[in-house]
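The structure appears below as structure tokens.
What you see is the complex with one protein chain gone and the rest in place.
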Amino acid sequence: MKVRYFAWMKRTVGVAEEEIDPPAEVRTVGDLVTWLRARSDGHAEALAEGAAFGAAVDKRTATFDVGIAGAREVAFFPPFTGG
Amino acid sequence: MKVRYFAWMKRTVGVAEEEIDPPAEVRTVGDLVTWLRARSDGHAEALAEGAAFGAAVDKRTATFDVGIAGAREVAFFPPFTGG
Amino acid sequence: MTIRVQEADFDIGTELDRLSSGNKRIGGLAVFVGLVREIHVREGYHRDRVDALTLEHYPGMTETALEEIEAEARRRWPLEATLIVHRYGRMEAGERIVLVAVGSPHREAAFEACEFLVDWLKTKAPFWKLEETPTGEKWVGAHAADDQAAARWEKK
Partner (left out) sequence: MTIRVQEADFDIGTELDRLSSGNKRIGGLAVFVGLVREIHVREGYHRDRVDALTLEHYPGMTETALEEIEAEARRRWPLEATLIVHRYGRMEAGERIVLVAVGSPHREAAFEACEFLVDWLKTKAPFWKLEETPTGEKWVGAHAADDQAAARWEKK
């Protein structure tokens, strides 16, 4: 599964994307956030509890309770500021 | 004093503009309307009581109680339909 | 701050570039372009066709009226730039009639002021439309909807 980071989260994590293979008990976006925090200080900071960020599963906005089984790509990003 | 007519009022009156010299007791736009009605059937029809039309004195919208003393140009027209 | 009443067509891109260029405080332009609509659906089913229309106006009064409308918009919203270009004369279906553009630091003000300008110019500027239809020429009557749209901006 691919994980992608955007905007300042990309700089904080240190990579734009990475291939991961989480264990079976990581079932939702929220589970994945918790699991990713342990990967590095950058991950822990970018994905910190209380930080304002959103997620997408296969390029559709997803809340933290959305399942990730079978997903090809999960993305994390700060609030949108386009327009 | 010049009187001008616009849109369908111009066709009904039969002229786009005319020079007039109303008597001194014609003091307001309303007085002028009454006085003009007597000039022809076209005037009477265009300026009929109850017809929806507005007026301007020297190119500024004017209600019927506005005085016309010293005015160079009084205009009559149907409701605006631009834009 | 630009008001033009003209017979010729206008180029939207050129007009908007001129409006915003050089003013670094503009974050958004709200724009309205009015076109000659050929197909009018009335009462939900009846269709009228308008092949062309002729816009008559009152030279001198038109410019004054538009200036007053524009000044009122500037009193109500923090605007950086305003533009009104209104054509008169004969226009065929699909042609542009009017361009109203407003530049402001913030889009809410730009949108509101643009809508205000369009609503007010429809009811307060001396223009009259004569439509050419398959059954002959017809002066357009005032729309109650336009009066209502303009009335919502009246100060209480």
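Per-chain numbering from 1; labels A, B and C assigned in written order.
In this section, contacts are C-beta pairs under 8 Å (C-beta built on N, C-alpha and C of every residue); 3 or more make two chains touch, one makes a residue touch a chain.
Owing to the predicted nature of the structure, the values given are computational and were not obtained by experimental measurement.
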Message: Going by the stated contact criterion, tell me the shown chains that border the hidden chain.
response: A, C
- request: Would you indicate which residue among A:24, A:38 or A:52 is in contact with the undisplayed chain?
  value: A:52
- request: Spell out the interface residues on chain C facing the chain that's missing from view.
  value: 11-14, 16-17, 20-22, 24-35, 37-39, 41, 93-94, 105, 107-108, 110-111, 114-115, 118, 149
Contact footprint on chain A, counting only the chain that is left out: 4, 6-8, 52, 56, 59-61, 75, 77-83
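The working rule: only the chains that are shown with their structure count from here on.
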Message: Farthest chain from chain C, going by the mean of C-alpha atoms per chain?
response: A
- prompt: Per the centroid of Cα atoms for each chain, what is the distance between chain A and chain C, given in Å?
  reply: 48
Task: Could you grab the centroid distance between chain A and chain B? Build each centroid from C-alpha atoms only and quote it in angstrom.
output: 73
- line: Going by residue number, chain C touches two or more other chains at none
- prompt: What residues in chain A touch two or more of the other chains?
  reply: none
